[in-house]
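Note that this complex is displayed minus one protein chain, with the remaining chains in position.
Right, subunit A next:
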């Protein structure tokens, strides 16, 4: 049955609780004390490079791996000791893992058959799932007669057929080419929302995570670096790792010189101009070493020196990467450091700074961030 669409920002944050999960292989710690709370109806992305432990965590949710310690509580029930075939969880595999000797229909019906559902109900459900993923015409085809995108739809239908409490997606777009990927990302999200299923996905592609998920956890070396909404993670990274993982960042190492309730000033060792942030940092007196960070799209380039005594630096245009919608300027500062700045190409023929031109990069007081090194 398709349940009515749930609100994406459900207040119930305890539908899936992952508590202090540890998984080691021989001497290698794959997942190191990970705890997460996932709300009902969430599309939650585990984002990380390969070897970050995200896939291991997903496989523990599916039941293919057993954690060394910790709990996984789904809808009030600890599922750690349950075999995969007993968990109310279904997974869409990266390779889709469609059964090659079965038709699309048989693939979708497979899970329902295992539950000994009456035949006529299975048939109804299969039709319903085929309609959901727009594959009615392909019911009798074998997987090898389908395109990549069609296989993905079948895999999705198969994993949703049993109406799982939790859906797992392992690199859902990994097997698709870039153009199809962008289309399927939105389509899959539409389907998941219409069903209202809670979903945990694993991806190494930050754009995919940000497009599809309403919450993201960045994983690195078996730990959660930061968890939050895509906006939180992008605009307010809590650490240098998180900041460097998503998007690009200009970083200036320095020390705090002024730390008031509503602002702070950082003197960097790399640029003469002090940096200003419009929020208090509340540091310990003995630990003033910080990193000032500003994203390239929040900076502006001008030929004239800015009026402000804060938040600018001087250099020459070292390189320009023209990307159509915007250009990435590589500005070489006087000390040799490269600062990146995005320039939106809103005018077709604007008088823009060019190679080796002397320019100033500046940004507003609320653009910068202070991070711990």
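Criterion: contacts are C-beta pairs under 8 Å (C-beta built on N, C-alpha and C of every residue); 3 or more make two chains touch, one makes a residue touch a chain; residues count from 1.
FYI, contacts and distances are computed from a predicted model.
**Q** Tell me the UniProt name of the left-out chain, picking from "Cytochrome bc1 complex Rieske iron-sulfur subunit", "N-methylglutamate dehydrogenase subunit C", "NADH-quinone oxidoreductase subunit N" or "ABC transporter permease subunit".
**A** "ABC transporter permease subunit"
**Q** If I consider the whole complex, including the chain that's not displayed, which of A:20, A:95 or A:278 touches that chain?
**A** A:95
**Q** Given the contact definition stated above, which residue among A:23, A:40 or A:162 touches the chain not shown here?
**A** Within the whole complex, the residue contacting the unshown chain is A:162.
**Q** Out of A:35, A:114, A:278 or A:335, which touches the unshown chain?
**A** The one listed residue touching the chain not shown is A:114.
**Q** Mind listing the subunit A residues that contact the chain we can't see here?
**A** Residues of subunit A in contact with the hidden chain: 62-64, 83-85, 89-91, 93-95, 97-101, 110-111, 114-115, 142, 144, 158-159, 162.
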